[in-house]
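Note that this complex is displayed minus one protein chain, with the remaining chains in position.
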Amino acid sequence: MNTPTNLKYSKTDEWVNVDGNIATIGISDYAQDQLSDIVFVEIVVAVGDTVKPGDTLASLESVKAAADVNCPVSGKVVEINEALAQTPEVVNSDPYGKAWMVKVELANTSELETLMDASSYEKYCAERSH
Amino acid sequence: MFIPHTDPERAEMLQAIGVESLEELFKDVPEAYRYPKLNLPPALSEMEAMAQVTSLSQANEHARELICFLGAGAYNHYIPAAVDMLLRRGEFYTAYTPYQPEISQGTLQAIFEYQSLITALTGMDISNASHYDGATATAEAGVMAYHYFRGKRNKILIPPSVNPQYRATLKTYLAGYESLNIVGDEAEVDPLSTPDYLLNQLDNNTALVIVQYPDFFGRIFDYTALAKAVHEVGALVAVVVNPLSLGLLKPPGQFGADIVVGEGQPLGIPLSFGGPYLGIFATRSEYAHKISGRLVGETVDVAGNRGYVLTLTAREQHIKREKATSNICTNQGLMALASAIYLSLLGKSGLRKVAELCYQKAHYAAEEIGAIPGYSLCVNAPFFHEFVVCCPRDVAEVNEHLLEHGILGGYDLGRDYHSLKNHMLIAVTEMNTREEIDLLCEALQEVSHD
Partner (left out) sequence: MTEPTIYELSSPGRLGVRYPDPDVPLTPLPTEFVRDSLPLPELSEPDVIRHFTRLSTFNYNVDKGLYPLGSCTMKYNPKVNEEAARLPGFALTHPLQPEETVQGNLALMYELQEWLKEISGFAGVSLQPAAGAQGEFTGVMIIRAYHKARGDTKRTKILIPDSAHGTNPATSAMSGYQVVNLPTDSNGNVDLNALKNVLDDQIAGLMLTNPNTLGLFDVNVVEVNRMVHEAGGLVYGDGANLNALLGITRPGDLGFDIMHFNLHKTFSTPHGGGGPGSGPVAVAKHLVDFLPGPIVDIIEEGTEEEPPLYGFCMPSKSIGRVKSFFGHFGMMVRAYVYISMHGPEGLRNIAEHAVLNANYLLARLRNTYKIPYDRICMHEFVAEGRWEDAPGIRALDIAKRLIDYDFHPPTNYFPLIVHEALMIEPTETENKQTLDRFAEALIKIAQEAHQSPELLKEAPHNTPVRRLDEVKAAKELVLCCWIPEN
């Protein structure tokens, strides 16, 4: 399992990469592995939408499972990855790169403190793998 | 009969389980409620049971003894013998949903072909494996549109010229979505309005407009302009069809339908007192992930051979659970098979021929009935095989008289529309001969005088 140390992670398996006041959001390697082959990605927010923690950002479907991508932060959507609809498989092959989903302009940076760092997230995943 | 156990076998099995008696297996059931005395008639042999239902069936009069001019959503068509011969194959009717594709290719390919035939007929890109009937397929169109707009658009427009039972079902299905309004069919709207009256009710809050083609009164309208206006406000159009009419008529895909639903019963399914029938549901490929119900897709096996599987299953209730938009599990498998066989047998020219026969005979009947003093055709629009006749007397009385002549008269529209008292909806199919139509006219003539 790949868990880059420069990212923050949520309990629902999203990763957040903060650059200035812009948070880029996707799903973790652990999550894509659990879902197996992703066949459908639908981003359900649009540029300009205001989002808060817990809001649904995207819906994912694999052959055997379905999952929502939840927003870990609050703010305003500034960019979405439209290419994903055509290439859902990159969620499996490149979850931290090409499979970024939404960029949010942060409204409240203190929310980031509630997220896990890479080592706590790895521990959290290991606990669930029984 | 159906339980094969002999006494020694039963004893051996109980011993293997480690219990003394069958009763011991039910110790978890609260004793106070165990073994109720059921007040049911004693068991009949197969011979007696068959005699009993035969006698019940003979207490009915049916559409082959009577001359049938009744339609209104269920139609008396000829079903070629080959259809039922194939449906009676245990390989089809005693199988279940094709969960194990390697041993269900028969069902899967048949559904795949059903989906193909429905797309060909409707002019749409994709079809699902079917819903329960025309009414629930219409309701599912409403559910799909509501979710497509994520609940942000709260209006569904539907005119009174859509089958009353479909409108009622739609309302039941959507009753849980408290913010949603279904408008357009209020009691004060003239049921015979043309669809243009919907135009001024369209707005940015409209999710879906549902129209019928031919409509409940048999009329054919060109919905091109309506569809264009609906799309301009960003909403979807669903068209309820009689699939058999599409043997002759332009498919709704050509005038901008986003969803086509309909009752598949005319395609080789017996009247059977209202069911089981077949719910057709077709749409454009961009909505593939938004539709409910089973879908069969083509793929290959590990050896590279073509095969079929249930696909996009992550949309469905067994995976999405409370996030699924519909709870449907099964489709109407055997009925979809019946219609696929029917369409394969009739094919390109046969279906056109049946549709034309319906059209021609219905127009002859309308012409003749319109000429009877006291009767008039009150609709001035092109129609397919059903039309509205204004009668000189209460429809129930007219029908009573027709029944005395062995004729099953048309549908009493006053049952659903208070402004259409004395209006009868007459359906004519390929089954009605000229002689029968003439007989109908004679009998109608008798009720006109007095």
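Just so it is clear, A and B label the chains in written order, and each chain counts residues from 1 on its own.
What we mean here is this: a contact is a pair of C-beta atoms (placed from the backbone, for glycine too) under 8 Å apart; a residue touches a chain by one contact, two chains touch by 3 or more.
This one's a predicted model, so the numbers in the text were calculated from it and none came from an experiment.
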item: Residue in contact with the excluded chain [from B:Glu46, B:Glu186 or B:Glu232]; value: B:Glu46
item: Options B:Leu192, B:Val261, B:Ile280 or B:Val354, residue touching the unrepresented chain; value: B:Val354
item: Sites on chain A contacted by the missing partner chain, in the whole complex; value: 37, 39-40, 61, 63, 88-89
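Quick note on the criterion: only the chains that are shown with their structure count from here on.
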item: In the complex with chain B, residue positions of chain A that touch it; value: 39-40, 42, 44, 61-66, 68
item: Chain B residues within the chain A interface of the complex; value: 150, 289, 312-315, 319-320, 323
